[in-house]
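What follows is a single structure, written as structure tokens, with notes after it.
A single protein chain has been omitted; all remaining protein chains appear in their positions.
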Amino acid sequence: MTRRHEPNELKKLLSKACDSVRNEVGVGKVASYIPALARVNPEKFGAAIITVDGETALYGDAQEAFSIQSISKVFSLTLALNKVGDHLWTRVGREPSGNAFNSIVQLEKERGIPRNPLVNAGALAVTDILLQGQSIESCKAQLRGFIHRVSGDPSIHFDEEVARSELETANRNASLAHFMKSFNNIEHSVEDVLQVYCHHCAISMSCEQLARSFLFLSQNGQDPLSREQIVSEQRARRINSIMMLCGHYDASGDFAFRVGLPGKSGVGGGIVVVVPDVATIAVWSPCLNSNGNSHAGSAALEAIARETQWNIL
Amino acid sequence: MTRRHEPNELKKLLSKACDSVRNEVGVGKVASYIPALARVNPEKFGAAIITVDGETALYGDAQEAFSIQSISKVFSLTLALNKVGDHLWTRVGREPSGNAFNSIVQLEKERGIPRNPLVNAGALAVTDILLQGQSIESCKAQLRGFIHRVSGDPSIHFDEEVARSELETANRNASLAHFMKSFNNIEHSVEDVLQVYCHHCAISMSCEQLARSFLFLSQNGQDPLSREQIVSEQRARRINSIMMLCGHYDASGDFAFRVGLPGKSGVGGGIVVVVPDVATIAVWSPCLNSNGNSHAGSAALEAIARETQWNIL
Amino acid sequence: MTRRHEPNELKKLLSKACDSVRNEVGVGKVASYIPALARVNPEKFGAAIITVDGETALYGDAQEAFSIQSISKVFSLTLALNKVGDHLWTRVGREPSGNAFNSIVQLEKERGIPRNPLVNAGALAVTDILLQGQSIESCKAQLRGFIHRVSGDPSIHFDEEVARSELETANRNASLAHFMKSFNNIEHSVEDVLQVYCHHCAISMSCEQLARSFLFLSQNGQDPLSREQIVSEQRARRINSIMMLCGHYDASGDFAFRVGLPGKSGVGGGIVVVVPDVATIAVWSPCLNSNGNSHAGSAALEAIARETQWNIL
Partner (left out) sequence: MTRRHEPNELKKLLSKACDSVRNEVGVGKVASYIPALARVNPEKFGAAIITVDGETALYGDAQEAFSIQSISKVFSLTLALNKVGDHLWTRVGREPSGNAFNSIVQLEKERGIPRNPLVNAGALAVTDILLQGQSIESCKAQLRGFIHRVSGDPSIHFDEEVARSELETANRNASLAHFMKSFNNIEHSVEDVLQVYCHHCAISMSCEQLARSFLFLSQNGQDPLSREQIVSEQRARRINSIMMLCGHYDASGDFAFRVGLPGKSGVGGGIVVVVPDVATIAVWSPCLNSNGNSHAGSAALEAIARETQWNIL
């Protein structure tokens, strides 16, 4: 049972939960493969809850923007599903991978079909789908526009320095894309796909903006505040199922075990989760555990889920 | 939101859902690796829903017993967690495997630690834990006793012919167990572990009995009818999380996508799912799809979830 | 014991051996991934033996040029060893791969270090070494010059149409190169490495030219006809050892079993082998078996080895 809470109570529960894990902030390592991520202050820690009734509770650095990185894969997937529907599943699977986020082993075994849209290979195939019939710039603008729409905030933008750095160190992703292309599972040039992919990863958002922008997934695909139907109810549930099973790379099982809610993490230290019918939660703390998920962020979500008694299982 | 339904409405919804997939019965292949499974009538089809209020809806062959096979892994896991607590997670992981149920590849890479308790290797390690401090007979009796307790039905028993056949064809499982033993992750003799394991798989239960016996997982670990606390609330949720992510071998993602509820399938053609706070559902139809899950059973659960609007995501 | 034969006897033995496998010509499939290879006449069949004394025996289409493809990897390896010496072995292993020629699985397990210089990934790393300190054009000219030197034939050239087609379909190799680059095992741009690599593969040579150009490997690294020392004796033996263990991709064991001599095959249908202290043999027939080696060519070499009693084991 996922309970609803009074606004004041919600703020208290969020504070209590976050305070209880303050000691975890700074434990782990900031992502260092590009300078723009490496120089983030490791002591940052923010959290935001937004309910389907529009109640908001913030904590710490909840309004400071950070690089959402892989969290953007949920936005790309949503757009691609709205574009090509279930045809998407002929090019990407929907099973957990059992391997690291950037592994190529599975691609060889399964002949160029990535396991799911939330591992890098899968997100590259999704990006290729988004590019159909439009230019790189148009594709980038489409995603940015979508985020403006679901967040209600037109100030959200790409961090061009991050995008540039990502592109310069994109060899592993280039390898995955060329591999899929050799099996005809990438249609556009690898360069174009990487341009779009690296920009998507380079979106800057705060916890508050992230929580707001995922709200449509918490209530039947309809944004409960704007009343706009973003995706069908069935599609919203299915996106949640993919986050539940594949949202944290090879630690998705552990996250479901500890937190029990569908979510998606990024190497920028952000994690966003959906509490169906109730709320969304976003946390941010840059130091990562060995699986590439925010250490303090994971602990905070476990504490928030416990305090709020939000757990769908 | 998972809605509750009036008893009469529930029966209608179950009938409507099951009728809608009758054409799927007989599609696929009956498990044929042992004679006792191979000779099951491929046209069998039953379903049962039991709510936390004790309302029951039955359909077709809902009261005919079949071999529960891997569904028994949930009972073993529950017993082992009650016996050794979180120490169990030093010997078994809780991540989806990304491989077939009987794959040994992952065991080599991860040095004898199975990915989760619901793949064969994991269930063998769980069985080894159950054997600690007791004989084979006592261990078998313990599981049978546990099922009597959660089902409220003392007539449930092992099918000795199935158990014997399983043992005779247990080379793949023997291989997994010896492999783990070479990494000191099996303490007892492989023969003893297989004796217990093959008996657990050979339990015969009907859909009605299965749905009844999983009811404690749908309400905080407490059997809502007997009021007995079987496991703690947290443990119940965690067992559900493992079913959600790993309950259908390498088709767990597809099941979550289609049905959106935690569950466990067996090669006998049974599948049982938990609707947290609301009900349990069990289905049975012997013909399996290429992933080893009941073809018509999966379709029935998808239809039942749709008709009842039971979906936790 | 590898016997020497009189010139006339040698020609008779070659004819007898080749005649005995004429029925095998046309069995299998011509490589079809690029048009220039796909349109080769499948009935072509040639063979050449050149002894360390300069005796030559030719058969069939022995003087018709074909695309040497992977056979060029031996030339690249020789040049790279002469350039950087044993330092090369810090970037490439020397073990059989146990996988297909273009597999990427091993690269992930061994963190970007290819198993040997004769699988594609290894040859790409070797090409990267050759590029150090020189331009693409200079690097291509260097290899062509080396082949002119060891073959004594300045007419040998790149087939530019083949090179262009190879580049257009180089996604799998691009994937391998980007993967290694992500582990810092490729220094130059992937585009530059592929430019050189695809030209090396696109060299056209006849059986007679190939046999002539490998002669330095049959006698202590010294070309027995020009008396030029191409590599040290030890290096010649070591190149032979790598051909013996890795020269036919994942069918190297079978080739050693049947023929018992170090050699290298290419998807153009050519195979060249070294008979230490005695001779070299080159064969060509475009239809390939399932391992990507010339079907009739392999059979011819088995027959030639038997007739000449040349076998080092």
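Think of it as A, B and C in the order they're written, each chain with its own count starting at 1.
The working rule: contacts are C-beta pairs under 8 Å (C-beta built on N, C-alpha and C of every residue); 3 or more make two chains touch, one makes a residue touch a chain.
Computed from a prediction, not measured in an experiment: that's the story for all the values here.
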Chain not shown, its touching partners among those shown: B, C
Check each of B:Asp19, B:Glu108 or B:Glu160 against the chain that is not shown and name the one that touches it. B:Glu108
From the listed residues C:His5, C:Lys44 or C:Arg238, report the one that touches the chain absent from this view. C:Arg238
Out of C:Ala177, C:Ile230, C:Ala256 or C:Leu288, which touches the unshown chain? C:Ala256
Of B:Arg144, B:Lys181 or B:Arg306, the residue that touches the missing chain is B:Lys181
What residue numbers in subunit C mark contact with the hidden partner chain? 1, 93-99, 106, 115-116, 237-238, 240-242, 244-246, 250-254, 256-257, 260, 262, 276-277, 311-313
Had the left-out chain been drawn, it would touch subunit B at residues 103-105, 107-109, 171-172, 174-179, 181-182, 190
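Methods note: only the chains that are shown with their structure count from here on.
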Distance from the CA centroid of subunit A to that of subunit C, rounded to the nearest Å? 48
If you average the Cα atoms of subunit B and of subunit C to get two centres, how far apart are those centres in Å? 55
Chain centre separation in whole Å, for subunit B relative to subunit A (CA means): 32
Can you pull out the residues of subunit A that are in contact with at least two other chains? none
